[in-house]
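Inspection log for the structure reproduced underneath, given as structure tokens.
Every protein chain but one is kept in place in this view of the complex.
So, subunit A:
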Amino acid sequence: MTSSAPNSFRALPDPDGHFGNFGGRFVAETLMPLILELEQAYKDAKADPAFKKEMDYYLRHYVGRENPLYFAERLSEHLGGAKIYFKREDLNHTGAHKINNCIGQILLAKRMGKTRIIAETGAGQHGVATATVCARFGLPCTVYMGSKDIERQSPNVFRMRLLGAEVKPVVSGSNSLKDAMNEALRDWVTNVEDTFYIIGTAAGPHPYPEMVRDFQSVIGNESRQQIMEAEGRLPDQVIASVGGGSNAIGLFHPFLDDKGVDVVGVEAAGHGVHTGNHAASLSAGRPGVLHGNRTYLLMDDDGQIKEADSISAGLDYPGIGPEHSWLKDIGRARYEPITDKEALEAFKLCSELEGIIPALECSHAIAQIMKEAPKMGKDQIILMCLSGRGDKDIFTVAEALGVEL
């Protein structure tokens, strides 16, 4: 059922958490028993219909699923090519796809009898989603956030505090998402008895990449059904932005065995891949080991991790989920870089044409669509994950556009 399934792209990871050469369990020994316990608990939960039922309940009544698959008619017309559909994850409670995963993990934490939750956050979306489910389920919550991100995402910081979470600024390393993850791991290694670590993206040691993907696959499963209803056929392309890559893998996974579907991930190229100031680990990095998994990373020749750079805090990470690394290497998905400037243009265009202010993260995917849709036929279909709303980004965008608020 593992790598012996060559006619499916959906059969991995293997029992040790490998997606081909990627993934694995590269963690300190103190954490190994916890990770093995989590793996078993997840396996049990997956096999338990009551767990699925509970999850479906909260996704429907608390998150607000299913959310629409929206035909972006004016954007499609404007670009003059393919029909563009948005999967509206921005309409979820808390305004992004992150909550899908948080519901799954907090229900698992409850099942395991854990009494304290920790999380890392970049843009603050995952932090807000975690703080939200912690409030809902009555568990204390500590969120680690780089001091640089605290500065550029202050509305989300305040949101988390309103929800009762403790936001701990991280001032080590580059003061952003990777350092927040280091600090969360340090917390976990210290509080092994009672703490559950809700990782926000489909990365980290096994079973996180698999588990987060499964929880986010609701995006792709719904989209598949909705596009069949709307168009009577599958899309020609599915596209999403990738930081760690959880919304993307959630959209992609149900389509991976549909050979005719072009699978496109969009990376943050910051100031440009050639400048060195970017977060495009698949376009410009190479395989290495960080945060529990082997995956593409930005690093120097000595194996030291480089700081990522992107206008979007949610994409500002020097790595990527291991399944994306595998999909790239075997050629099932392609990954394209989009600069800060291109993403800003897309942010404005989407706001003006569709009345939807997109998050800067998924503005990268819109920017890629602006390049590709015009070259496609009017009978072709692009399905994009609009992973989050852009309200949190208005200060960053205003600054980038030289507007004083």
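One rule holds for everything that comes next: contacts are C-beta pairs under 8 Å (C-beta built on N, C-alpha and C of every residue); 3 or more make two chains touch, one makes a residue touch a chain; residues count from 1.
By our rule, contacts and distances are computed from a predicted model.
Q: Of the candidate names "FAD-binding oxidoreductase", "Tryptophan synthase alpha chain", "Sugar ABC transporter permease" or "Outer membrane receptor proteins, mostly Fe transport", which one corresponds to the UniProt protein name of the undepicted chain?
A: The chain we cannot see is, by its UniProt record, "Tryptophan synthase alpha chain".
Q: Decide which residue listed in A:Leu12, A:Val27 or A:Ala240 touches the omitted chain of the complex.
A: Of the candidates A:Leu12, A:Val27 or A:Ala240, A:Val27 is in touch with the missing chain.
Q: Using the definition of touch stated at the top, determine which of A:Gly292, A:Gly321 or A:Pro337 touches the missing chain.
A: For the chain that is not drawn, the touching residue is A:Gly292.
Q: Out of A:Gln153, A:Asn182, A:Ser281 or A:Ser387, point to the residue that touches the absent chain in the complete complex.
A: The missing chain is touched by A:Asn182.
Q: For review purposes, identify every residue of subunit A that touches the missing chain, sorted by number.
A: 16, 24-34, 172-173, 178-179, 182, 185-186, 189-192, 288-292, 297, 299, 301-305
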